[in-house]
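One structure, pasted below without further comment.
Note that this complex is displayed minus one protein chain, with the remaining chains in position.
Chains here go by letter, A, B and C, matching the order in which they are written, and residues are numbered from 1 within each.
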Amino acid sequence: METQKHPERERFYSRIGALNMTPLWESLHTLVPREPETPCVPALWRYQDVRPWLKQSGELISAEEAVRRVLVLENPALRGQSAITQSLYAGLQLILPGEIAPSHRHVQSALRFIVDGKGAYTTVDGERTTMHPGDFIITPSWTWHDHGNEGIAGVSEPVVWLDGLDIPMLRFFDAGFAENDSSHAQQVRRPEGNSFARFGYNMAPVRHAHSSATSPIFSYPYARSREALDTLQRQEAADAWHGFKMRYINPLTGGYPMPTIATYLQLLPKGFRGKTHRATDGAVYCVVEGRGTAHIGGQQFTFEPQDIFVVPSWAPLRLDADDDAVLFSYSDRPVHDALGILREAFLED
Amino acid sequence: METQKHPERERFYSRIGALNMTPLWESLHTLVPREPETPCVPALWRYQDVRPWLKQSGELISAEEAVRRVLVLENPALRGQSAITQSLYAGLQLILPGEIAPSHRHVQSALRFIVDGKGAYTTVDGERTTMHPGDFIITPSWTWHDHGNEGIAGVSEPVVWLDGLDIPMLRFFDAGFAENDSSHAQQVRRPEGNSFARFGYNMAPVRHAHSSATSPIFSYPYARSREALDTLQRQEAADAWHGFKMRYINPLTGGYPMPTIATYLQLLPKGFRGKTHRATDGAVYCVVEGRGTAHIGGQQFTFEPQDIFVVPSWAPLRLDADDDAVLFSYSDRPVHDALGILREAFLED
Amino acid sequence: METQKHPERERFYSRIGALNMTPLWESLHTLVPREPETPCVPALWRYQDVRPWLKQSGELISAEEAVRRVLVLENPALRGQSAITQSLYAGLQLILPGEIAPSHRHVQSALRFIVDGKGAYTTVDGERTTMHPGDFIITPSWTWHDHGNEGIAGVSEPVVWLDGLDIPMLRFFDAGFAENDSSHAQQVRRPEGNSFARFGYNMAPVRHAHSSATSPIFSYPYARSREALDTLQRQEAADAWHGFKMRYINPLTGGYPMPTIATYLQLLPKGFRGKTHRATDGAVYCVVEGRGTAHIGGQQFTFEPQDIFVVPSWAPLRLDADDDAVLFSYSDRPVHDALGILREAFLED
Partner (left out) sequence: METQKHPERERFYSRIGALNMTPLWESLHTLVPREPETPCVPALWRYQDVRPWLKQSGELISAEEAVRRVLVLENPALRGQSAITQSLYAGLQLILPGEIAPSHRHVQSALRFIVDGKGAYTTVDGERTTMHPGDFIITPSWTWHDHGNEGIAGVSEPVVWLDGLDIPMLRFFDAGFAENDSSHAQQVRRPEGNSFARFGYNMAPVRHAHSSATSPIFSYPYARSREALDTLQRQEAADAWHGFKMRYINPLTGGYPMPTIATYLQLLPKGFRGKTHRATDGAVYCVVEGRGTAHIGGQQFTFEPQDIFVVPSWAPLRLDADDDAVLFSYSDRPVHDALGILREAFLED
């Protein structure tokens, strides 16, 4: 619509602007687009590039002073927003031996995916979990949580994990609350592994009343998840788009482990050349094992273990693997489901 | 945190910025605030001020050229975003006698609340509904819909309604798709009132398979809704915060009529002086009957019929009524529910 | 299996019988039949035949002495079990002017469908409802309820209704509890029509917490239900099996009004000659308007207003109407749904 031909319209727009009004007809096509036109772009962070800066951050500030010593991964097209997609946040957190990241809670849901090192722990709601590379750990909305690094089996080393949160969503919906704990490290009230024993074995205690929308299992150990993928790889043909892709579930509902974030673990067998898939949920990937290439909307990103990359909403994604590759990923799919707005396409290339 | 004292940190930030990274510890308190700090502000649009501009828009552009001849109500603090809250859109649409707003469909869910005039219709999925002031009408996600104004009972007059949509949400989640119909006005395939007869009487046809997340009733006539409020006013005491406030429901689920938008009709009896309520969902109000005052976060807005006002997320709201007042409102509460992030407080003043 | 040839087996059966054991192989074919073989038979009770006995029961015993003055309709093949199908109960209750059927409550869910006369009321949980012919009224599980007959608009006459309950189900699952009220007629605490105003208009009060599995509307007036059928008859073609058949719904769930009993109202247009339908739920029908014929499993039953007939599980049913006929019916379908055992067939004759 060529507005320069309509000076009387321009005058009208200016006058109604004073009343905080604008004409829909000038922006309808961008407000209601024929298909999603995300500002978000694909990007990959090489762990080899990032690691030295993480190390240096450990010298720059203590975990306690920082509260959370995290380097936020910002989408190159969304700088200044602390967002890796429009709705999701990603960061790499470092905790050094002997440090504590103090206890707090917030409405934001968080996941931790262990990238490097061992000997750290997360305490959630009175139960401590030791973190191993590949473990997927949840700190549910409004739950007290703190982290520490006391070493394990005589080993004491820096530990790095990927933090995935719904911070931009909570900001968009203006619903974030937060609180610091009175003590830095909350008291441990239940033995390690208790939640998993209660809910991780396809059973549940008869007399529990679980009202949370978040999974009662807050640690999904890599050893178990990897075993499932290994069995499927031996027994089944790979999906042409996804390889062997599993969704983590909340065993009390069969749904997503968190109400705002979906999480996945997927194995691409050596030599896999995937077909193209696209979906409205944007996703963040973290490489656990193997090397390969992600083709995202016309760009190529080679990946190796510990790298992180982001796939914007509706961007075509094609995955190739040189070795058996294992990828963890998370996205805002639960919201797309709940709002009835999920669309996805499996393309025949 | 006073960063000016840490030049080495500033240098660090600059260097990691080149890798699209930022330090969380500098922004943690704003990213994870103690309580919501919405950029959105309260505002009221007086229909007496808006009406002349609506009339003038009818002379400026035709409904067909505009596709939808709407003056968008923009939150004063969110200018340029076509948003009345961060997640919701509001606009006033005018359709003149004889005009047609052509058929299209989009993933965005829309509600129409009739503000002024009669004789227009909305056609949804092959069924036409005549619009009367106070009627609440839905055009569900991805459903063909068009509007026209053929007059009724010999009366032919301009008709104005409030459009409420989830446009900002769909933009945030990058999930909007849209399509124009091949013909301007879709073919009417079912008689008027058919959906209401099938689903509006606390009954449902035995052999229907309704898979939509949206209510199968797409018109909730004001005559019926007002009757319910009238009965309650005669039978019960008013709620000290809300007066008599009813939630429109999807009769097949008991839930909200749309997956992204909640709608309400509420009666404040003459002389009502409400207590203060606040909630994380932001809301848009349209006055149907009566005069009164909305106290929103320290500001006062007197209202009269056809006025529209917006209450930001977590803003304290207190409502007073000079006459029996009836208010329609809509908010993004279904999303707050689905994401497990709703918080509300009923304050004793 | 011809057991007479196996005397050693007979001896074995006798010996294990002493240990409360029996051989499955002798009864497998009857325990796990190829298709349902219900003991229940079709039957019809002509109201003209029943009415004199109802009248006489009014002389024989008072409502108060009887607690509930009901003639139970027993399936002819299930005599002595107070059952009209294996899982459902039906009875005709008479209440004379001035009488009271005292307040009690029980786990059994009950429906009342008004057959004859006016001026009686049911009080449920503190709210009284006046009963008119064709009204469908619920007394939910474990809810105090009593009945009376005070006349209406100067008219004082005997009132008869059909009682439908899940008594045999509760007996089968051994889960029935009951309690008598300390006073005969419970105190009325809410005005008539209050529940309907709160939940009957496709709206619900914002601040209610309804935790019951039963509909919050406990009276579905015939005037409203009939209007829906009338509209559908004018607007749509009749279903070849069911005519115009509507399921009463719980507006807070879209499901059945009671967790154990489904209820329906159906209009067969004059001259309707239905196709044959069968389903695993057994059903009880009460004729409201019109005359016709029910073909049930090879038997014919002509019906007229106020007659009651029973259709056993899996019996083929075909309905013909001489006039516009309206039938109310109830069945145990919610249980078949919940247990995943519903099967139905729409036959082309």
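As a convention for this text, a contact is a pair of C-beta atoms (placed from the backbone, for glycine too) under 8 Å apart; a residue touches a chain by one contact, two chains touch by 3 or more.
Since this is a predicted model, take the numbers as computed values, not measurements.
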| Among the chains in view, which touch the chain not shown? | A, C
| query | From the list A:His6, A:His132, A:His184 or A:Arg247, which touches the chain that is not on show? | reply | A:Arg247
| Quick one: which of C:Lys118, C:Arg198, C:Arg318 or C:His336 touches the chain that's been left out? | C:His336
| said: Applying the definition given at the start, please give the residues of subunit C touching the unseen chain. | reply: 8-9, 12, 15-16, 19-25, 27-28, 31-38, 40, 43, 45, 49-50, 53, 56-57, 60-61, 65-76, 79, 82, 86-87, 89, 91, 106-108, 141, 166-167, 169-179, 213-214, 259-260, 280, 282, 312-314, 332, 335-336, 338-343
| said: By the contact criterion defined above, which parts of subunit A meet the unshown chain? Give residue numbers in ascending order. | reply: 190-191, 193-194, 197-198, 200-207, 217, 220, 224-225, 227-228, 231-232, 234-236, 239, 242, 244-254, 264-265
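Note that in this section only the chains that are shown with their structure count from here on.
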| said: Graph shape for the chains shown, where an edge means the two chains touch. Line, ring, star, complete, or other? | reply: line
| field | Self-contact between copies subunit A and subunit B, residue sets same or different by half | value | same
| note | When centres are defined as mean Cα positions, the distance from subunit A to subunit C in whole Å is 53
| task | Check each residue of subunit B and list the ones that touch at least two other chains. | result | none
